[in-house]
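Note that one protein chain is taken out, while the other chains of the complex remain in position.
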Amino acid sequence: MTDFIIETDQLCKSFKSKQALRGLDLRVPVGSIFGFLGRNGAGKTTTIKTLMGLLRSDSGSAHVFGIPVADAGRTAEIRRRIGFVTEDKELYPYMTVEQIIRFTRPFFPKWREDLERRYLEMFELPPNSKIPDLSKGMRSKLMLLLAISRGADLLILDEPTDGLDPAATEDVLRELVAIAASSETTMFFSSHQLAEVELIADHIGIINQGKMVVTGSLDDIKSRYQRLQVVFADSVKLPARWVEGVESVRQEGRVVSILASHNIDAIDEQVRLIPGTTVERFPVTLKEIFLEHVRSN
Amino acid sequence: MIFRLNPSSGIPLYLQLMEQVKHAVETGALREGDQLPTIRKLAEDLVMNPNTVVRAYRELEHEGVLELKHGSGAFIKESATGRASLIRKAQVVTQSAIERLMSLGLTEDELRRVFENELAQARAERRLEGAAERKP
Partner (left out) sequence: MLWHKGWLETRFRLLFVLGFTTLILGLQYSVRTAATPPHGKNPALGLILFSNPTLVLMVCAILGGAGIATQPSLQATKGLHGSTLFTLSMPVSRLRLLAVRASIGWLEAVGVIAALCSGMWLVSPAFRAIGTPVEMLEYAGTLIACASALYCLSVLLATFLDDQWRAWGTMIVCAALWWLSTHTPFPASADIFRAMRDGSPLIAHTLPWPAIIFSLGSAAILFFAALKIAQAREY
């Protein structure tokens, strides 16, 4: 039995034109809300597809519920316990809302009719509307209904609020939080909306160019990262070598901004050794951490 | 009780929540014996991770601000209100210090910087003295 509901080890995957995953290590704790962040093309969707058994990795391993994803005989077992929302939110164009619910329901023995009714009403989904007639926001909500009503142990959501207006986004996030609060369901979702990830996620993973660059508990990460703003009395030369923990240093005249990922006290000390400085500490937002790690190559 | 959190401020959300609960006690908005919303309700209302609420409540319990009665919820403790009076004393001291410094001609921003700088110095000094107390 594992503590991680999703676990990948040095996952590698190349396509004809590029190498999408270059040794990805992903650990998603059971019961967490895990925000999977990365630029477009960094490998988020490739990772998700590999976990769902849609792609086969070139090397490395991936386990979901402790079951190896590569085990062809057991992938159906994995998928029976996962609620999935795809990136483009496309469903069958020849079905109505009612029909696709009736299509999906029999595949999942743990289907929750109460949740189905609740979301049908809350999301205001007209049962007899044909799916292509729904707006993108409605289709997203429909996919969410289908994913959540399965009674799944794990929700894998690829950009769940993409294309939704702020009110709809709020609705969706509130429902995800409600589910997290009332059940052991783990939520793994990718998103570009850093603000919403900061609010509801308790763990994050930032993927850049096919590798995990920052991962762990969001609280830990945010408490480790700090920004030091130093004002020098005169234009001084900065230390040639900084102590461990300095991620980036930006200087403009007599003001220097240091972004540190850890070891903040030692860095603070090092700075104060330079005469005539005033030092201020600032907390760092997830956006700054994200940009710092996805811009450098 | 209305809490407002800012996810982009960089300050961990659980700390923000704790601050706001403590502030509510200090100003009298929350009194001894008042019940705080359940973890689930607060998480849903604020659209934030329930574990964050759990952490905030636990830390507040650890600090003696509230007590978690298993099954019934979180209630403000009597000693929290005691802390509130200490805070009020601190407010008085700070108020007179501010008045004095401002009469010397310092602006609000200068005052704030001086205060934060001294706080950081004090923190560094405490760290040098009490290395053994540092949490792992």
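Letters A and B name the chains as they come in the text, with residue numbers starting at 1 for each one.
Basically, a contact is a pair of C-beta atoms (placed from the backbone, for glycine too) under 8 Å apart; a residue touches a chain by one contact, two chains touch by 3 or more.
Not measured: the values here are computed from a predicted model.
For the chain excluded from display, the touched partners among the shown chains of the whole complex are A.
Across A:R79, A:K211, A:R254 or A:R281, the single residue that touches the chain missing here is A:R79. Across A:R27, A:H63, A:K89 or A:R174, the single residue that touches the chain missing here is A:K89. Summarising the interface, chain A meets the missing chain with residues 49, 52-56, 72, 76-80, 82, 84, 86, 88-95, 99, 102-108, 143.
The criterion applied here is as follows: only the chains that are shown with their structure count from here on.
Centroid to centroid, with C-alpha atoms defining each point, chain A and chain B lie 30 Å apart.
Those residues of chain A whose C-beta lies close enough to touch chain B in the complex are 32-33, 170, 173-174, 177-178, 180-182, 195, 198-202, 219, 222-223, 265, 268-269, 272, 278-288. Only residues 5, 7-14, 39-40, 43-44, 46-52, 55, 113, 116-117, 120, 124, 127 of chain B touch chain A when the two sit together in their complex.
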